[in-house]
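Apart from one protein chain that is not included, each protein chain of the complex appears where it belongs.
Moving on, here comes chain A:
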């Protein structure tokens, strides 16, 4: 059998293939040759064959038949064989195949080999793909190597130990004695990997964390030496000595100093020193500064240091390098809640970043800008943000619009300014605003009584220009329906009143009805608006005609409305004026509008809550949050959600509400839980005025002989909906069904599953239970 071709040859040949098919053919041919060579158990060329196989694997072709051969190579005595064998093992083998366990013995021997390079190979392989079983078997060897004097091996052993700990956390204890002297090493490489090992141990186990706190002075000293020692050519990067080590030490200090006053104090000076002395002209220095800032923000640093950190971030924002600007914005976003004033100082720079070219920088700048808006800067900020809204990409418009509405609602300096701002958003980004903003805006407009004329005039003018943006059209038609009389009488005070006749107004509204651009919802608004004008305008006949035409519309909703309005004209004409009267001012019964825009890191922060519910709502929230940590909180959200819009669902709907009460409480009660004598029933009601919220009252009763004390009921729901738990009537469920404990839960759209956890003390012993409640009656969700 001729000698198999060399690796180089193969690579060259494959590269000459002009099509995918040709390449595949060559590969198959070679694989066949390799397979027969393997079958012959040829020792001399095994290494070459496996190398070729690995190359083909890298191109994306299957190479599993080579797995056993890799093992044979590892077992060989030659270094070249071992090397390719281990590489093959790392590329081809993985934890799920039992084959890999055969490696364990080989690795064990190699860990004790006389040549350090072989030991190194073994450590490397174990560190990269060792499974938990392998780690368990070989942890002892790794630990031994951690104590050797050979620095080359110590470095590898340290990181291998990190991998072992990640796979089998229980083995952490085993490495503890070896860590004693790790930090007194002079060798930077060993120092670096030791810090990594210590970091990993501290992260995994709070005991270790407490144990290693005593290392803080030593770490501070090492860091100091690094900065002061000047030039150290081996680890120097652009004039900074071993930046990688500095970064890792800073990170370890962060973990050690978090929530510990003494450690934090011990590191205050060095942090200030690093922050002020590091060169900032290159990325390297900035990497260190960035890590320093993160550390300062996380530990209990004194306020001067925190201000220093934020100023560093502010300087980053002015840097030409967009990477650094990005990193600064991300960090500022995290700190804006806690160090609000310090971040405010950099507001203008942040606002400038809105004009950056990179999309992720723009997004962060936008979020940060919204976080910084307050009563003082609202006018200026809004100008910038509206300008941004005009020119930004569509993906931002929805969030930006919501943000503008929220900010305007909180800080509007005057009603007119507020309405102007809303108008601006509706006309520039009207199609991107969220659905719930329409009712919010309508409510806002209703409540600004003195601005009605001005508002309706502006909206009318906007409609003349453009009827494609549905939210704008909906709000406008609602307003015209309500305040059309003000429009035609030309009563506007704020600006030059326009001259418009009733017919022109009706033309516009009828135009909406027939336009292709209008959605069915919009048409509904328009029709209702026309109807309302029948009590405000004098051209009632025209309105009657329009309404009767739509009595035979194909759209069922329109048809129903038209038929009912027709009925109003014919049989109930005496009721018409009362029904179509001006809307009263709407009460806001819950907290502000939708929660703030979600920060990109996935952290949500509740907006300022002004709860109007009497019982304290925060206490169960804290307990629930702890609970959720226990549950491992994957896709559960904190139980307390601050806000739910309570505006009526649609303007047209309100009219129908007046006409006939939609009966909402016909939802049957259900038993959610019945075990060990504890029975929990749910009864349902719809919240008033928002029908989207179900108000569930839980009734807990106890049929055993002993009472249940410390009764706590908590619920968690998946991310898609929101839940608010009010305080229970009592913590004691009396025995033998003598009474019940009630508790109210408000849920937005309860659907299929929710998780509940109950804890109580029964006959002296604590009981805890977890239950899934998924038999909600269908009427409870819309």
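The criterion applied here is as follows: a residue touches a chain if its C-beta (ideal position, glycine included) is under 8 Å from a C-beta of that chain, and two chains touch if they have at least 3 such contacts; residues count from 1.
Everything below uses one rule, namely that contacts and distances are computed from a predicted model.
Visitor: Name the omitted chain as UniProt records it, choosing among "1-aminocyclopropane-1-carboxylate synthase", "Palmitoyltransferase", "AP complex subunit sigma" or "Serine/threonine-protein phosphatase 2A 55 kDa regulatory subunit B".
Guide: The record for the missing subunit names the protein "AP complex subunit sigma".
Visitor: If I consider the whole complex, including the chain that's not displayed, which of A:31, A:51 or A:505 touches that chain?
Guide: A:51
Visitor: Of A:70, A:103 or A:324, which residue touches the hidden chain?
Guide: Selected residue, touching the omitted chain: A:324.
Visitor: In the full complex, which of A:242, A:367, A:384 or A:420 touches the chain missing from this view?
Guide: Within the whole complex, the residue contacting the unshown chain is A:242.
Visitor: Among the options A:196, A:453 or A:745, which residue touches the chain absent from this view?
Guide: Checking the options A:196, A:453 or A:745, the one contacting the hidden chain is A:196.
Visitor: On chain A, where is the contact patch with the chain that was removed from view?
Guide: Residues 8, 11, 15, 51, 54-55, 58-60, 79-80, 83-84, 87, 90, 94-95, 117, 123-124, 127-128, 152, 155-156, 159-160, 162-163, 166, 188-189, 192-193, 196, 199, 203, 233-235, 237, 242-245, 247, 251, 283-284, 286-287, 290-291, 294, 322-324, 326-327, 357-361, 600-601 of chain A touch the chain absent from view.
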